[in-house]
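Sharing a structure, written as structure tokens. Questions coming.
Omission of a single protein chain aside, the complex is shown with its protein chains in their original locations.
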Amino acid sequence: MLRLAVFASLLVLMQSASAISSLHITADSVTHDTATAQQLELMVDLASTTVTAKAVHIQYQTIEARNANILLDYRALNNQNQHNQSQPSLTLNTDLKQNTDTSWAKTQMYCLLPKNLATESWDCSNGKFTAQRINLPFSLSVLPQTKGFIANINLQNANFSDEAGLHAAEKLNGHLTLVAKQEGDTLNFNSALNWQTGEVFWQPLYFANGGHELQMQGNLKGDIITLDNATLKLDKVGDLNFSGKINTKNYTLYKLDADLPSLNLTEAYPLLFKPFLGKTMLNDAELNGKAALNIHVVDSQLKTFKIKLEDVNIDDKNHKFAFYNVNADIPWSYDDATKVSFSYNNGQLLNMPLGRTNIGAEVNRYSLVSPSITLPILDGTFKLSDISAARINDNWYWHLRAELTPVSMPDASRAFKLPIMQGKASAEIPLVTYSGGILTTDGEIVLNVFDGKATVTQLTLQNPLSDAPRLSADMNLRNLDMGSLTRTFSFGAIEGKLDGDVQDLEMLNWKPIKMDAKLQSSDGKYLKKISQRAVENISSLGGAGAAAAVQRSVLRFFNEFNYEKMGLSCILRNNICEMSGIESTPGGYVIVKGSGIPAITVLGYNKTVGWGELVDRVKHVIDGNTKLIVK
Amino acid sequence: MKKSLKKSAVMLSIGTAAILTACVTINIYFPAAAAEKAADKIIDEVWQLKQGQQAPESTPADKTSEPKPAETTPAEAKPTDTPAK
Partner (left out) sequence: MKKLLLSLFVIVSILTANWVAAAADLEVNTPAIAALKASMQARHGQLSPFYSAGAIGLTKDGMIAVKDATAVPLSQRGSLSGLVSAENADRANLYKEIATANGHAEWQGDIQNTFAGRWIDKAQSGWFYQSGGGWAKK
């Protein structure tokens, strides 16, 4: 239905009296269905057999065109053409944009027209679509079919980018075949997209190379797309087969079945996973092995999925964790409880070696329970029992009981790169709770070290695997053998027993930021002897003066002294350690109170010491540097 | 004479008290100069600039193109009005 609106003036130019050689029609506005053209101009040149159509503005649905220019060149039929072409041609030039866009894109196309327009192929080469930040050279061939067409589009060295640069491609070469056929109100299609070469950034994904294919076969009816059969082949990564039904207006997913039988994790991790892992602890790992994935969605609800991992190795590049030979079978269903299994051969977590572990659990929609998990660690085992976890409002909550059977301290000290300590460590924690990123323990962790007992209570850990883990705890040491302690840390020999109390310890990134710490010789009768070197070292912790005094005095002639009591305490706040000893004196405090002959009393005078300086001093002492750096 | 002296002494102690309270009050205000100094120190470390020095390629704002001595706090050295960029 063509309606010529307003005025249409017909101009017939007579070049000779006998024949009409050209027609010139102008119209202010022409409307056809949903298309409107303004200031339309049509020139038919019968002498040279060309038709030129121009429109200043065209509106079609949501697309606008301006300065549209179409030239139909039929000179080929009378061998008058300049291009030496044997076929008639169509040249199109126009500015295009979506209604909502502010800038225009230029489109130009040059097509050779077949003799039979309805049954033969139209070949358009040298097509170009350009706009600010977009340059898409293309060639196109369209073969008309009954109620449809077969189109082949080639992109040649195309570049595009949105304004923010978050969706962009460079040097893109690709091919699209599209077969479409209208049947009633349904449009059937079959398309094959072949991305040959070129790089694409589609935030947050980056593809450095092509070699990927997407095939889709389905139909479009109103707003609903049904995919009967689709395959996405990602080069080196894997093939994803999927089908489903989606509403394109409100994105309601009526149905989705997706199957990824074999995913190469080595390639898939950097390409597909890492960009989405942002600041999580998994974002800087090396991954290899194979995975399989299967998903079913019905009416926008995830109904079932199944993940399988086969001999997967995960290695954190920051060495916070590693798991090797991971095998997993994790089925999940919205409606039914499932049994999941997960195992690894070995690995490490925060430098703690992990032995072969099998985990089995029952999953019921968003919660998980498991009677017990045994994690072999060094020569002991870490036993978790009564485990229950639930995901509520996108947060994990879990609690469990934990027990560490004796682990040999020499092995543990090697694992944590500490001086080799003797003894065994064991722990029992009646309840561990994790909620909102905070790990809390009730009960005590008991370490049996240096023939004594170290007890850790009130232990909480915030964001344990992040860059800034925060730990708080109270700690008690009882009857530690100072002989083996001082030998381990090469501090100069002291014979005796040590008690310690660390209250309100707070550590950030495993460095103390706050504590009330007190170390002193245990009560009771036992051999109490201190070597001269230890006296110097202890003195230097309280300040340089005392150490020098020992050196100058007659005491340097003795190797060993008896003591009655010794102790040192530090209240750490704002990076300053406020120090005191077992008793205070005018202007100082007593660190070692001697007894017998020769009796030695070590006094400290510096009541405040910078924490960093104190740590440096202790390090120098332990490193066996007899020369102390006195600041 | 004595009276006036006494009076002035009283005035002075009131004034002193006022100054004292003023000092105490000022103390809880934000220490802008100290904060600038702290900021400069941290920025120098993060951006690995030389102590108190502006970024290498920028034109020096004052005649001294050599690194400023460590004692000179950048807060003091900073011109009151920001240089044109």
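Per-chain residue numbering starts at 1, and chain names A and B are given in the order in which the chains are listed.
Here, a contact is a pair of C-beta atoms (placed from the backbone, for glycine too) under 8 Å apart; a residue touches a chain by one contact, two chains touch by 3 or more.
For clarity, every value in this text was computed on a predicted model and none was experimentally measured.
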TODO: Can you pull out the displayed chains that the omitted chain is in contact with?
DONE: A, B
Task: Identified contact with the non-displayed chain, of A:S388, A:S435, A:N575 or A:S595 - done: A:N575
Task: Candidate in contact with the missing chain, chosen from A:P204, A:P371 or A:P598 - done: A:P204
Task: Residues in chain B touching the chain absent from view - done: 5-6, 9, 12-13, 16, 19-20, 23, 26-28, 30-49, 54-59, 78, 82, 85
- [ ] Touching the hidden chain in the full complex, which residues of chain A are there? Just list them.
- [x] 133, 161, 164-166, 168-170, 199-201, 203-206, 208, 275, 278-279, 467-468, 508-509, 511-513, 574-575, 610, 612
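Operating definition for what follows: only the chains that are shown with their structure count from here on.
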Open item on the list: Could you work out how far the Cα centre of chain A sits from that of chain B, in whole Å?
Closed with: 44
